[in-house]
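Have a look at the structure below, then the notes.
All protein chains but one are shown in place.
After this line comes chain A, so read on.
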Amino acid sequence: MTRQQFLEELREVLSMLPNKEREEIMADFEEHFENGLEAGKREDEICEALGKPQQIGKELAASYHLERAETTVSPGNIFRAVWAIIGLGFFNLVIVLGPFIAVLGIIFAGWVTGLAFTVSPVLLIFNYIISPDAFLLFEFFFSLILSGVGIFLSIAMYFVTRFIINGFIKYLSYNMRLVKGGFKNA
């Protein structure tokens, strides 16, 4: 592989990154080639020692998306980080995607339950409109209790969601540190 090919492939993998970030990375590798050539190495030797540009690029991209997710917690940023880390290798698919689906499931179930409880009096009113004979005081008060529980559950879910998401981002960054490859025998 030539220097040109290496840099082009790296640029390709980094195409999703902002310009500034990408150009900084490209400059680092340009510099690496300059120094290597100066030290009397051939282009193909330098490429060989660097490793695959795809893998290096993926790692840099995953690192960037994770950092974004850490600074600005938004669904988009988290999805991009998860996606980028999964792309690093099969092992990551197993240890990242599984917990991610579990986390989404817990958050989704909690919110659906909380919101359904909260609106249960409204559902009862609908029921009353549809069949007025079926109205029972017991059901009415029970639904009010459910609604109260639902409001508390929703408030709790707000904090639980934040807690779980922060925990999950920590888990991602722990994985990045530990798992990502890049070694000769990887």
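In this text, contacts are C-beta pairs under 8 Å (C-beta built on N, C-alpha and C of every residue); 3 or more make two chains touch, one makes a residue touch a chain; residues count from 1.
Methods note: contacts and distances are computed from a predicted model.
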Protein name (UniProt record) of the chain left out of view, among "PadR family transcriptional regulator", "ABC transporter permease", "Acetolactate synthase" or "NAD-reducing hydrogenase subunit HoxF": "PadR family transcriptional regulator"
Options A:23, A:43 or A:67, residue touching the unrepresented chain: A:67
Interface residues of chain A (partner: the chain not displayed): 24-25, 27-29, 31-32, 34-36, 38-39, 49-53, 55-56, 59-60, 63, 67, 177-186
